[in-house]
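Before any comments, here is the structure.
Every protein chain but one is kept in place in this view of the complex.
And then chain A:
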Amino acid sequence: MSLQTEEKAPTMETNKGLNLKATELRLGLPGSESPERNNSEEKDGKSGYSHLVTSGAKRVFSDTINGGSGKWVFSGNAGSDGEVAQNGALFSPRGGAKILGGGGAESNIVKESVVSVPEKKKDQAAPHAAKTQVVGWPPIRSFRKNSMAINPPKNDSDAEEKLNSGCLYVKVSMDGAPYLRKVDLKTYSSYFELSSGLEKMFSCFTIGQCTSHGATARDGLSESRLVDLLHGSEYVLTYEDKDGDWMLVGDVPWNMFTETCKRMRIMKSCDATGLAPRAMEKCRNRN
């Protein structure tokens, strides 16, 4: 089956992959029974996404296609038990699910907002009863939803930090290296520059032979660079974002990366199973 390109607008992807019946819910008014919907997992042949039950899970939004970011699907299911995603995807231990890579049959997985059954009984003391999500509510068009996901509202502390200090230092660790380094993300304006900089910094720990190829027009890591990091050195560059999840560097626009990156880790690609091959795919598709 053909791989669809990564560069689909999330709404298109979302609509194609979204299994509405699984995410659609009925609500009753306070005091009335709301019919439980037990949605079984479903795999749409074409875009092979997985349903996850994520009560209390974190909410995520569809990525835009900027930079050919990967798309992950999960639609929340009714029910109180967690269900494991198909495709052997990795997900964060906190129960919020981000499917990182995944060697599943399909590379198209769309991120969609989590849906859980809203318990509308007033007397119910369920911890997350009040603020559960419903499909299509609040009524905001996909484009706006996606834009907001990319540009999360800055709270005052962040804004101040950004405006006052002209730098953004983050720790960088490398597997096998005896000590960490710190880099100022503000001194770079693209992934290419970052990767060159890191390379220089860690070359003493033998990153490997990296020939310099031109970067692609986009902010994403050029394929050759990634190849070098991967094959030449068997390393993959990852970062921890604001939510505490470990992500592959290069997926999101540079600006978003600098805003959400807390620290970085150059990990051995054998530790990052599922990450690297997907990144390779992504690079190929992007070019």
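In this text, contacts are C-beta pairs under 8 Å (C-beta built on N, C-alpha and C of every residue); 3 or more make two chains touch, one makes a residue touch a chain; residues count from 1.
Simple rule for what comes next: contacts and distances are computed from a predicted model.
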| item | value |
| --- | --- |
| Listed names "F-box domain-containing protein", "Exostosin GT47 domain-containing protein", "AP complex subunit beta" or "Ferric oxidoreductase domain-containing protein", with the criterion being the UniProt name of the chain not displayed | "F-box domain-containing protein" |
| Touch residues of chain A, complete complex, unshown partner | 5, 7-9, 11-12, 14-16, 18, 20-30, 32, 37, 39, 59, 61, 64-66, 113, 118, 120, 130-131, 133-145, 147-148, 151-154, 156, 159, 162-163, 217-218, 255 |
